[in-house]
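Have a look at the structure below before the remarks.
Note that this complex is displayed minus one protein chain, with the remaining chains in position.
The block that comes next holds chain A.
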Amino acid sequence: MANNNYYDPSDLRKFGKITEWSEELGTKFFDYYGKVFEEGALTAREKALIALAVAHTEQCPYCIDAYTKDTLQRGVTKEQMMEAIHVGAAIKSGATLVHGTMMMNKVNKLEM
């Protein structure tokens, strides 16, 4: 163990190495991953923007690093990037708040 941090930017470069300790599963994962991001019914750029939003809701520093660069490469503007993140944030907060109905149901049931 060379570093004293849980997250180190240079670890992102080592991502491919996960295959070394489980070749079959690692290879399957990367094949799947690569396929997912190919141009399909969605363009590669649309997929990159979705990935950027999800990277933020997952709060994964590696993914944020990677997909910020990836969207820049695809010519996405910072306004578009920020809007994508807001979509993620809106769903996150909406998902929190919509559970309020559970709380309300429970209160209504418990209270006389």
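In the analysis below, a residue touches a chain if its C-beta (ideal position, glycine included) is under 8 Å from a C-beta of that chain, and two chains touch if they have at least 3 such contacts; residues count from 1.
Everything below uses one rule, namely that contacts and distances are computed from a predicted model.
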What protein name does the UniProt record of the undisplayed chain give, "Thiolase family protein", "Quaternary amine transport ATP-binding protein", "Amino acid ABC transporter membrane protein 2 (PAAT family)" or "Radical SAM protein"? "Radical SAM protein"
Considering the whole complex, which of A:18, A:42 or A:72 touches the chain not shown? A:72
Residues from chain A at the interface with the omitted partner, ascending: 9, 13, 43-45, 69, 72-75, 77
